[in-house]
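Incomplete set of chains, arranged as in the complex.
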Amino acid sequence: MFKDLKERVWEANLDLVRRGLVSLTFGNASGADRARGVLAIKPSGLEYGALKPSDIVIVDFRGRVVEGKLRPSSDTPTHIEIYRAFSGVGGVVHVHSPYATIFAQARRPIPCLGTTHADYFKGPVPVTRLVSAREAGKDYEAATGRVIVGRFRRLDPSDTPGVLVAGHGPYAWGGTVEEAVRHALVLETVARAAWGTLALAGGRSRTLPAYLIRRHFGRKHGPDAYYGQARTTSKETPS
Amino acid sequence: MFKDLKERVWEANLDLVRRGLVSLTFGNASGADRARGVLAIKPSGLEYGALKPSDIVIVDFRGRVVEGKLRPSSDTPTHIEIYRAFSGVGGVVHVHSPYATIFAQARRPIPCLGTTHADYFKGPVPVTRLVSAREAGKDYEAATGRVIVGRFRRLDPSDTPGVLVAGHGPYAWGGTVEEAVRHALVLETVARAAWGTLALAGGRSRTLPAYLIRRHFGRKHGPDAYYGQARTTSKETPS
């Protein structure tokens, strides 16, 4: 039924390991098929080495399993909140990659200090508030999703395709599951560079001026995009 | 006689190298068979590349070789102290992984700053006192074990499956040797993230609130565990 979607989501989950964003089982990628009202996600607690495309679980946007014998990732409610609130999102990734996790643990946004950052994020990568004791006691994973969505009240999720959950780690998203993986990798890359820059500058680092952020973000997005081999699509990246 | 145990312990020792926790011969993993009153451990000073399952040495809980032609790891007395004091432990790992060793050398516990930490350790990873001059002059390795056990007088070793030996490096344990390896890897992962967080925050990092530590540790352990594909066992991990 959902063979193609399952294969893509399976491939994306393995890609997280290959790119060094995940160790053990700490991470998951999902992809949505909005026309059919479902998302495909990694099953809970399975080692990546043993994962087969047929293990990927199909869930509807209320969290009910549509297809698959295994239990979906325990983070599924967080993914669902993101899909429901951000209509343009077709893929979501959650990892504990080292430097993004460091910023999440320090509860500090990642400032926009360089052009790679500005190519993908039109400003700092924001950090959420902590999930409250009351929220953690009820539906913790869904609450995590609501906390993420709440952080974007005045932000456009396509300008800022990722976030740091305080004390936890990053979530990233994109038009497709493949783009979500790429954004998770960019987020880790810019986190590492920002961490090193702040260390070198004794914490007093200057952000990129707004005109350069606009210039870089605009090279890839919007009507004047001129990167890649044709009209820029979500699958292309600058070089 | 102990073919299965030897193979698992052999595999676990190679796993330490594959996961980057060990370089040269600096590390060892052991697994116990409590019913038969023995543990299996890496022989002393052998290169991992040359190690065969049949090289693994079987020792009883008083340190006498039961099976095997090679001398057991010189750290065997430390392992034995841990097995004797912590009745639920079925596997022990000692490594000198970079960031856990940094905290051990700084003689500082690893604070609980994030959810991956809380998934496995219900609070900070403690650090022991130094082995005293008198202890080091007598039975140094057994004394190291007693110092570890002494540090857990008011701690539950299943809530805190690892420790930093001051000026030395980490020990981790678990219900099985495979779980002990996993805990050694988690310990290194959270040490690295804590190190980076403390550097970013100028040493003034805030720990995760107690309700989130409980929430995460509880997701994997105890009666309300809901991670993985069935009732959580020691071989499963959150995703």
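Letters A and B mark the chains as written, and numbering starts fresh at 1 in each.
Going forward, a contact is a pair of C-beta atoms (placed from the backbone, for glycine too) under 8 Å apart; a residue touches a chain by one contact, two chains touch by 3 or more.
Every value quoted in this text rests on a predicted model; they were computed, and no experiment measured them.
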Full complex, copies of the single sequence (shown: 2): 4
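Note that in this section only the chains that are shown with their structure count from here on.
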Between chain A and its twin chain B, rotation from the CA superposition, multiple of 5 degrees: 90
Gap in Å, rounded to a whole number, between the CA centres of chain B and chain A: 32
Residue numbers on chain A that touch chain B, as the complex places them: 23-28, 42-46, 70-71, 73-75, 96, 98-99, 101-108, 130-131, 133, 136-137, 140, 167-169, 195, 198-199, 203
Chain A contact footprint on chain B (complex, rising order): 19, 113-116, 182, 185-186, 189, 192-194, 196-197, 199-202, 205-206, 208-209, 211-212, 215, 219, 226-229, 236-239
